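Mind looking over this structure? Questions follow.
The other protein chains are all here in position, but one chain of the complex has been omitted.
Going by the order they are written in, the chains are A and B; count residues from 1 in each one.
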Amino acid sequence: MTAIDKYLAPTSLAEALDALAAGDCTILAGGTDLMPQSQAGRVKFRPMLLNIRRLPLSGIVESGGAIRIGALTTITDLLDSPLVKAKLGVLWEAADHFASGQIRNAGTLGGNICNASPAGDTLVPLMVLNAEVELTSKRGSRRLPIAEFFTGPGRTKREPDELLTAVVIPTPPAGFRARFAKFGTRPALDISAVSVGIGAVVDGGGLRDVRVAFGAAGPTPMRGRMTEEVVEGRKLDDATLAAAAKAAHDEVTPIDDVRATAWYRREMIHNLTRKVLADVARA
Amino acid sequence: MTVQTVAKDSLIGKRIAKLDAPEKAAGKTRYIHDINLPGQLHAKILHSARVHAKIKRIDTAKAKALPGVHAVITAADVPEQRPIGVKKDHMPLKGDKVRSLRDEIAAVAAETEEIAEEALKLIEVEYEDLPLLTDPTKSREPGAPVIHDSAPDNVAMVFDYANGDIAKGEAESDLIFEDEFSLHYVTHACMGVSGVIAEFDAKGNLLLYSNTQVPFLHKREFADMLGIDPGRIRIIQPPIGGGFGSKLDIYPFEPITLFLAKRTGRPVKMVFSREEEFAVSPTRQPVLLKLRSGVKKDGTLTFRECTTVHDNGAYTSWGATTPFVMMQTVSSLYRVPHCKYHTVAVYTNNPYAGSFRGYGNLQATFALEQHMDKMADALGIDPLQFRLKNAQDPGEVTPQGMHFKTCGLKECLTTAAERSGYVEKRKAYAAQRNAPGSIKRGVGMASMLHVGGGAKIYPSDGCGTILKLDDFAHVTLMTGASEIGQGSETVLAQLVCEELGVPLESVTVVNNDTDITPWDVGVHASRTTFIAGNSAIGAARKARDKILAAAAKVSNLKAEDLDLRQGQIVRAADGQVIMSLSKMLRSLHFSDKAELVMTTHYYEPPSVHQDKEFKGDVSAAYAWATQVVEIAVDTDTGIITLEKVTAAHDVGRVLNQLGIEGQIEGGIVMGQGYAMTEDYRVVDGRVVNPNFRDYKLVTAPEIPEMDITFIETMDGEGPQGAKGVGEAPAICMAAAMANAIENATGVRMTKLPFTPENVYRALKEAGK
Partner (left out) sequence: MSLAREITFTLNGVSRTATVPVTMSTLEMLRDVLNLSGTKYGCGEGECGACTILIDGKSLNSCLMFAVDCDGRTVTTIEGVAADAKSQPLRDAFVKEGAVQCGFCTPGMVVQATHVLAKNPKASRDEIQRGLEGNLCRCTGYKKIIDAVESAAKECV
């Protein structure tokens, strides 16, 4: 039986932040993770259930060299956005591989981030895009690079009184290309055994501003710094591709679970890194 | 006055929509989950928390004290319980020890499901762990933990079949092949979870709403357990959310629900959660299979020897008896003079296996059809030609005693091969194996033989029909055969229309109430169209004879010169209308003799029970098929894409084109799941993926292109020439996939499933 003694569905951010400041809250957005997790007993409800779905926190806007995506923007909203498709193609690709149509209609970007699953589908592309999360509380607002946001499976640096209100993505520089690959046998409805996202500015000679991220390859989604180093500034020949794949293979720390063994995850990280990197260079 | 004539209007072979489809598409069909009786209580079962343990103590006091709880029962509370299952080795409620994680320890009936669940948490159970036995190959080792005291050697069942002389076969062989095959667990995963509702009336009669596929057999068992006359049990079968063999045995939740209803005096409803469905339901039998095959240089098969270990799990259900079917494939799919088959089904602490569409044949065919390819390649003969050389012909009687009155195997083989371009593609793909690039293409073939005219497992394999016509020429067909989604209701109605010349809308099929419908052995073994179809035809023909005899009198024509067409009685030669059928029926009814047209028929197929050596013609007809699959293997990931399936099925005759296509397509995709995506993972006796997230059914974007051809061999015994087909399409897929993987990569995989990781690992181990 639940110990919830209060339910709030505020329509203004101020009300929501008051509630968060006042008490111990479980935040409900799309519900697609909270419902099954609470029913299975993996998540225990806190005394207040705070339904934030009625807050004005959805929408995708570009201004001042950045694209701001409201936390309540659904995955379907991302897919339907010409702006996302044109400028954040790697995020669009991940959204297209996200769960199912029904879950994309309900699930929110903020929910996917705060859920902090190592396999969360949008997290890898957001890392590749150097996204920042905007956390708001009565104390004010702060921004954190998404790569620093996750502290473990299901754990983040969000303080209990904070709400993730938006994701801010610097508009990618000219010539920036990025690709995402999720390992699975289905187009979607698969929880990633692993995923790889790679972005870089491709100019004549080589790759610059290389960003690599891996999903389900460790306790949190992670940036592949060693892999980035191997590729940065280099021309993408066979030797670089092989070195990058090896660096990726060596820097991930996957586990054995019901979906895959650690051995296989490493192999896939290796092979997918080579494939995605080649795709980025070719794009 | 103009003379009206009407033409013969046959529905056979047409695309006939399922009669129940409009209701289902509107969400109006009431499944067991949707039925709620006034005063109904909700039941939940406490399953074991341990895999193998003695139960030291069960304390239900706190659960009983919870407000809203009406009954809490344990084994001690139900002395009337009797062991259930194929070997009667399974007590519904376990009192002394648990043998698997699914074991039922206690059950609660309460006002709501939530209260029942809460009560389960209050039941205290103290266990004393026993050593685990989860590896079937260790069951018979000295000192292995004993699962049942009644079987100290952990052997549940043994099957031995032989014909000819293996030594002689070996001596005649130029080449001998031996391989070990490993088949995994899968489960039915019906979309509708299991459920039952039990209610006793004031006289102590039981009314059961049940999803069983075998209502008439259940009556006897429940009666034994309740100590009442089976006649006092009425089973109503609401529409079923999928069967596939999963509802062919009694499972503990059913008697447990009866006990709760009996004790509370209230209707009690038990419905599983999906997790429970995964954890508790039966599975397809995991099998370790050794196959030895011999062949002469000219491609003549000499002998086959098959030895299997079946993981029985902790209790014995139908899964243990799949050797009945497996040995048929080994002895008789191809002509083989010397054959030996041996199965031992051993107890373990794993989940137990039930019957599942195909009934062992997926496993046997997986091994056998891989050997066929292997032998062909070693001999340098094309696998198609090799199969054709050893295929049976119509009229043959196999050494096991199976009589193939119709046999379309050769036509299936050539049709599937030609339509897919099998021979050329196989050569071309093998030649491209070492070309650069990670995508390798392959094509693979497999054939199958399966019962298609019932299966005489019990002393009777029959089905009864009651048919009545009302004053308005509306037909009510009461049949023992249940509809489980496969479309039998529609096919039976079509067969009746064919005899009585009435439109489909004029037929109502009643098939879901044991107080009304006559006896039937149950929905299994692809038997319903064949057995219930013949039964329905028999009843309809009797009605037809009666009507035409009466019409002959009033028309001064001979009965054999009359026909029934489009609701009219007509002259057969030219279709001239004599009178409407309804008028004829009314004139019979309101005459001096005052007669209604009502008939009954019982059809028992001309098959025989096997003798002690497993010889005999158990089915009145046999179905055949060949399937060719085309795949792409990504050697970088191990991901296989199933691109196309070309299937040719000997179905006797197509009765409903739409329905039979649906059966074949659904079976192909179920076979695809078995081969590629479904993997019911049991680790130390625990199911580790009891959900659709990690137990992966094939989804809509993954299905292959399907090219399906029906070979119509017009079986003399079949209804309008048809044979049973329900199980056939799932059987070949895994075998054909294995052959295609070999064609694509040169790696032969003998272990299922072909998940990306398993395929990738096999390729790596082979140095690819």
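Worth a mention:
Everything that follows uses one rule, which is that a contact is a pair of C-beta atoms (placed from the backbone, for glycine too) under 8 Å apart; a residue touches a chain by one contact, two chains touch by 3 or more.
Being a predicted model, the structure only gives us computed values, none of them experimental.
Across the entire complex, contacts from the unshown chain go to A, B. The chain that is not drawn here is touched, among residues B:D77, B:D135, B:D165 or B:E661, by B:E661. Remark: the omitted chain is touched by one listed residue; of B:M191, B:A378, B:V397 or B:V688 this is B:M191.
If you put the hidden chain back, the residue from B:L132, B:L288, B:A632 or B:M706 that touches it is B:M706. The omitted chain makes contact with just one of the residues B:G27, B:P459 or B:G767: B:G27.
Considering the full assembly, A:S100 is the residue among A:S58, A:S100, A:T240 or A:T261 that touches the omitted chain.
Seen from chain A, the chain kept out of the figure touches residues 1-2, 4-7, 9, 28, 30-32, 34-36, 38-39, 45, 49, 51, 53, 76, 99-103, 105-106, 186-189. Think of the hidden chain as still there; on chain B it touches residues 15, 17-18, 20-31, 33-34, 188-193, 239-244, 273-274, 484-487, 658-659, 661-662, 665-670, 691-693, 697-701, 703, 706.
Simple rule for what comes next: only the chains that are shown with their structure count from here on.
Computed centre separation for the pair chain A/chain B is 44 angstrom, with centres defined by C-alpha atoms. Of all residues in chain A, only 1, 183, 185-187, 189-191, 258-261, 264, 267-268, 271-272, 275 touch chain B in the complex they form.
Across the interface of their complex, chain A is touched by residues 118, 636-637, 639, 676-677, 681, 688-689, 693-694, 696, 699, 701-702, 755-757, 760-761, 764 of chain B.
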